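Note that this complex is displayed minus one protein chain, with the remaining chains in position.
Now for chain A:
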Amino acid sequence: MSAHSTAIGVSSKRGVWGGGNEPLKASYGKLMMWFFLLSDIFTFAAFLITYLAIRVSYPAYAGPATEFVGSNEYWPIPELVFDAIPFVHGVHAPLVFVGIMTFILIASSVTMVLAVEAGHRNDRNDVVKWMLWTLVGGITFLSCQAWEWSHFIHGSENGVVLNYINGISQNVTETVFGANLLVNEYGPASFANLFFFITGFHGFHVTIGVILLFMVFYQAAVGVYDRRGHYEMVEKVGLYWHFVDLVWVFVFTLFYLI
């Protein structure tokens, strides 16, 4: 018999569960967050692997990049679809905006890990400072994504002439602007559908994350964690926030690079 198992109610260590033990040397909340994230890994992986499967079922665009026009016959080159930046009209800036978004999300992950580090030291001022920066990063990322979606939906000035089956099952040939769930000017319908679905699901996770970040920021600032005696909530929400960053790393590669 180990000496620890008899210490029920004696130890005030936060990691100890109701049974007086500490399975896997992690607190209950942290362990459950890990297992939730594992299930979320499977969800996102299923979506992203579906993207790959549908991607390889279409031919890639083969001609020279300078003559690229969107068509529902082949998969587009991502850098020629995502080539716009806000406030500057008509400039060809491939992947610049999404690059900035990626840097913002990685930076907010760094400030989050600094907040977690400050939480380990019970340093309330540092936790509040870094949580605020993380919050700013999260909100900026969401705003960028809103712009990105809006631009994707409205499309280019001239549009592209496409032949497709419309909503009332008629075969039509007309100029298509932007993207919706039925047709888009960039590539096959699945291209826009997968973009909306996967970046939308990721954006939903970021939104939940921002709400959690605000909660932690507020509770840290008013001293809830000081009174509780530990800053574990910063760690748990931190795990979730890093996961959101982790998913974006894969979304970035699959949607924008490949």
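The working rule: contacts are C-beta pairs under 8 Å (C-beta built on N, C-alpha and C of every residue); 3 or more make two chains touch, one makes a residue touch a chain; residues count from 1.
Keep this in mind: contacts and distances are computed from a predicted model.
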item	value
Chain not displayed: protein name in its UniProt record ("Amino acid ABC transporter permease", "Caa(3)-type oxidase, subunit IV", "Lactate utilization protein B/C" or "Membrane protein (TIGR02226 family)")	"Caa(3)-type oxidase, subunit IV"
Residues belonging to chain A that touch the chain removed from view	24-26, 31, 34, 37-38, 41-42, 45-46, 49-50, 52-60, 77, 79, 94-95, 99, 102-103, 106-107, 109-110, 112-114, 116-117, 120-124, 126, 222-223, 226-227, 229, 238-239, 242-243, 245-246, 249-250, 252-253, 257-258
